[in-house]
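As structure tokens, the structure follows; a few thoughts come after it.
Missing here is one protein chain; the remaining ones are kept as they sit in the complex.
Which chain is which? They are A and B, in the order written, and residues in each are numbered from 1.
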Amino acid sequence: MRGKEASEQINILGDDGVPINYHLSFWRGEVIDFVILQQDAFDDIDKQTSLERQKFLLEKVLEICETDFNFESFDEVNPYFKRIINNLKQMNYSEYKSEKFNQYLSELTTITDERK
Amino acid sequence: METKAFQKIYTKIIQITKATCSLRASGIGYEELAMINGRLAQVVKIIGEVVTLQVFGGTEGIPTNAEVVFMGKPPVIKVSDDLAGRFFNAFGYPIDGGPEVDGEEREIGGPSVNPVRRKQPSELIATGIAGIDLNNTIVTGQKIPFFADPDQPFNQVMAMVAMRAKADKIILGGMGLTNDDYLFYKSVFENAGALDRIICFVNTTENPPIERLLVPDMALTAAEYFAVDKKQSVLVLLTDMTLYADALSIVSNRMDQIPSKDSMPGSLYSDLAKIYEKAVQFPDGGSITIIAVTTLSGGDITHAIPDNTGYITEGQLFLRKDSDIGKVIIDPFRSLSRLKQLVIGQKTRKDHPQVMNTAIRLYADAAQAKTKLENGFDLTDYDERTLKFGKEYSDKLLAIDVNIDIDTMLDTAWNLFSKYFSKAEVAIRSEFMDQYWKGE
Partner (left out) sequence: MKKEGKTTHGKIAGIIANLVTVEVDGPVSQNEICYIKLADIDLMAEVIKVFETKVFVQVFESTRGLKIGQAVEFTNAMLEVTLGPGILSRNYDGLQHDLDRMEGVFLKRGDYTQALDFEKLWDYTPLVNIGDVVIAGDWLGEVIENVMPHKIMVPFKFEGKYTVKKLTPAGQYNVNEVIAILTDSKNNEVNVTMTQTWPVKIPIKTYKNKPRPFKLLETGVRTIDTLNPIVEGGTGFIPGPFGSGKTVLQHALSKQAEADIVIVAACGERANEVVEIFTEFPEIDDPRTGRKLMERTTIIANTSNMPVAAREASVYTAMTLGEYYRSMGLKVLLLADSTSRWAQALREMSNRMEELPGQDAFPMDLPAIISNFYSRAGYVFLNNGHTGSITFIGTVSPAGGNLKEPVTESTKKVARCFYALSQQRADSKRYPAVDPIDSYSKYLEYPELQEYLRKTSAKIGLKKCFLPKITC
């Protein structure tokens, strides 16, 4: 299931009219979109990503997408993924492997561990 | 314009169409002007000794034995400081009862500026309208049109922008203006006491449509005089460019050219670019900024006129009526100023780019929540908050009646963020969060 289709289904059937899985698919797509596909051409760090960093980022993102997070209800999904996206975006804005970068990385691990 | 004694008079027209006349003549220069029974015309085609003229006033009533006199030069305008405060028709003749302007004669539609002699635009033009200053900042040397449906108040917004913008000269090129709109502009300019900065070239709906073709070149040649010779910042307003393009299609149609998309001439892109590209920033301070109006039919931006315009101009501004607040707003989704990157966060506060993008993203969420609501679904807490945010954002920032400075716009946005959202939902770079977040 692709994020785009999931989002369409959610729009047609309503938030609680679809299984939580749909929400997860949608948000996985959003993570890939916001963190990999979108890139700030006007930010000095984010505008250019080395191949090594791209590989690191992709693996991180795929790891998140392949994780089965536990949610009680669909309205927990949205804020949780927004935190993940925000954290990864802050990483994109930081120098690769800098102190700030590593700090965001460990924060990310904390967040993902919450619902494993 | 008097005919001179030595000029040859031709009296045998061999072909007449709705917009053109042809006759046999020799020694004629391409794009030269001519008079046909007192009507102005311009050479658009020469094949051997057959010369085809485009008649600006239309060919109604022109006889085959009309007197044709060639004037030996392309259209010109006399430029001097005396242009200021005056109203002219498409040919550059005064229509305000004043005397003819004396000055240096210049050909209109002259050559382009060498791109290496340009400077990258970097001076912000503040309008007080947050839909422009905050989301779609305009800079000197930029060219940007309003894309608007004919019933929207674009002339009012243009006049407002013109009055608030700090420009040395404001030149209005009116094409197919209704007489009422012309008088509206005139009274706005007079009431603002700004007449000494204003120059108008006007073709109203009462004048023949082909005359419009001269208006942009007249206005821009005058603008070049002030921007290059006088090093002034000049703001040129062109309304309505759709009617200009329509006049182009009439002429090309009469000349049997094969039309391309939407029955527009194949050269539409180049024709429009020649006008818009007169917008320029010079290194010594002079500049020409063009704000135009392109009216749409039924909001269709894929039509050849808005489509070609969009590829030429540096963005576009969309007006939209927001029924929730009952005001006209500048649509943040479809509007874009391409040159805003040159000033936002540099000439304005550093948080400007991120605040702008975040507000628009949240406003998009509001739009989505609205769709959900309309489709009868339950809203989440987040949806409810975005809806409230959307309404207040629209009212306090997007509406065209807003008139505040940019710092106030940014502070307003931060207030709205903390009023309705959590830090994670806003997700702006942490250094700005630390500085500007209004909540706990």
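As a convention for this text, a residue touches a chain if its C-beta (ideal position, glycine included) is under 8 Å from a C-beta of that chain, and two chains touch if they have at least 3 such contacts.
Values in this document were obtained by computation on a predicted structure and should not be read as measured data.
Novice: Which residue from B:Val55, B:Val68, B:Leu83 or B:Val113 sits in contact with the chain not drawn here?
Specialist: Going through B:Val55, B:Val68, B:Leu83 or B:Val113 one by one, B:Val113 is the residue touching the chain not shown.
Novice: Touch as defined at the start, partner being the missing chain; which of B:Thr11, B:Ser270 or B:Gln346 qualifies?
Specialist: The one listed residue touching the chain not shown is B:Ser270.
Novice: Given that one chain is not shown, which residue among B:Gly57, B:Gly92, B:Gly141 or B:Pro216 touches it?
Specialist: Touching the chain that is not displayed is residue B:Gly141.
Novice: Would you indicate which residue among A:Asn21, A:Gln39, A:Asn70 or A:Ser98 is in contact with the undisplayed chain?
Specialist: Going through A:Asn21, A:Gln39, A:Asn70 or A:Ser98 one by one, A:Gln39 is the residue touching the chain not shown.
Novice: Take the complete complex as the reference. Which residues in subunit A touch the chain that isn't displayed?
Specialist: With respect to the unshown chain, the touching residues of subunit A are 2-4, 28-29, 32-34, 36-41, 47-52, 54-55, 57-59, 62.
Novice: To test your reading of the contact rule: which positions on subunit B touch the chain that is missing from view?
Specialist: Residues of subunit B in contact with the hidden chain: 26-32, 44-49, 74, 107, 110-121, 141-142, 228, 257-261, 266-267, 269-270, 273-274, 277-280, 282, 302-304, 307-308, 310-312, 314-316, 333-334, 336, 338-339, 357, 360-361, 364.
By definition in this document, only the chains that are shown with their structure count from here on.
Novice: Show me the residue ranges of subunit A that touch subunit B in the complex, using the header's touch definition.
Specialist: By the definition above, subunit A touches subunit B via 11, 14-17, 42, 75, 78-79, 82-83, 85-86, 89-90, 93.
Novice: Using the touch rule from the top, collect the residues of subunit B that touch subunit A in their complex.
Specialist: Within the complex, subunit B touches subunit A at residues 341, 353, 371-372, 375, 377-378, 380-382, 422, 424-425, 427, 429-430.
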